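Notes to accompany the following structure.
Of the protein chains in this complex, all but one are displayed in their positions.
For reference, chains read A and B in written order, and residue numbers begin at 1 within each chain.
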Amino acid sequence: MRSHTDYMTFETDERRAFVRITEDVQRAVDESGVSEGMVLVSAMHITAGVWVNDDEPGIQADALEWLDKLAPPSWREPSNEVARQLLPEGGDYRHHRGGEDNGDAHLKNLLTHQQVVLPITDGRLDLGPWQAVFYCEFDGRRPKRLVIKVIGD
Amino acid sequence: MRSHTDYMTFETDERRAFVRITEDVQRAVDESGVSEGMVLVSAMHITAGVWVNDDEPGIQADALEWLDKLAPPSWREPSNEVARQLLPEGGDYRHHRGGEDNGDAHLKNLLTHQQVVLPITDGRLDLGPWQAVFYCEFDGRRPKRLVIKVIGD
Partner (left out) sequence: MRSHTDYMTFETDERRAFVRITEDVQRAVDESGVSEGMVLVSAMHITAGVWVNDDEPGIQADALEWLDKLAPPSWREPSNEVARQLLPEGGDYRHHRGGEDNGDAHLKNLLTHQQVVLPITDGRLDLGPWQAVFYCEFDGRRPKRLVIKVIGD
């Protein structure tokens, strides 16, 4: 069995961002020499995630607006009544008592999931035609890491 | 290390459907000859998902009604005020500017997650007594693919 480990570091200018990494993951697969196997792509932080979806800016803007309603930040006005009611009782996250302000990002990590596992067939990521891999940053503006682990033959 | 790759194609009559595939995944494991390993079951589309849950029609109807509130379609009236407020500002997804109408299905993919990884022990899917595997279609009525990748010994 072959294995290969790679790490990526992101430091996004925006607090939240989707960063396409399909080609980086394929490069790690190339370096591994694996032709049949799996690759795990996993955020190493608890305020980030990985999503496979269409590389279409409208979807990303839709997803971010929607995630901000479902898992609302408390550092700005809730965007509507649903977002207001999805904040904790009292309006702020318990997590913020320690000086943090990223409680929403932890919940966005739960919704998005921190990782995907991709199949490798004939040395290529075995993806559908519209599947692109995105690192999902929910609390950026500082260095954040992601691990890529390839195993197979 | 052994590996085996299988693909399934679904074309559901309904726009949304849960299709049980536990036995299809077991068949791919049988064909692989793997007795100890893992199998990845992953939608190849970005408007579908995979969910392991109970094969009980009530749960599936509950889940679909609930997903339609959390990730509301814009091609029909929102089912209530929460669904209305979870639609984008202005009432329609940015993704639809290109002529699509399946913005909600992309968000349902995010919630459900596109995939599961199942353990293989003694040549069998190592599932709990109520765990069944479902392909989750959120924008059907056209051919959609799923990949099954088995690795192990």
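To be clear about the criterion, a residue touches a chain if its C-beta (ideal position, glycine included) is under 8 Å from a C-beta of that chain, and two chains touch if they have at least 3 such contacts.
No experiment lies behind these values; they were computed from the predicted model shown.
A.B. asks: Any idea which of A:V19, A:I46 or A:A132 touches the chain not displayed?
C.D. replies: In the complete complex, the chain left out is touched by residue A:I46.
A.B. asks: By the contact criterion defined above, which parts of subunit A meet the unshown chain? Give residue numbers in ascending order.
C.D. replies: Contact residues on subunit A toward the absent chain are 1, 3, 5, 38, 40, 42-46, 70-71, 82, 85-86, 88-89, 93-98, 103, 106-107, 109-111, 113-115, 117, 145, 147, 149, 151.
A.B. asks: For subunit B, which residues lie in contact with the unshown chain of the complex?
C.D. replies: Where subunit B meets the chain not shown: residues 1, 36-38, 51-54, 56-59, 61-63, 65-66, 69-70, 80-83, 111-113, 116-119, 121, 126-128, 130-131, 151-153.
Simple rule for what comes next: only the chains that are shown with their structure count from here on.
A.B. asks: Could you give the separation in Å between the centres of subunit A and subunit B, each centre being the mean of its C-alpha atoms?
C.D. replies: Chain centres of subunit A and subunit B, defined by C-alpha means, are spaced 19 Å apart.
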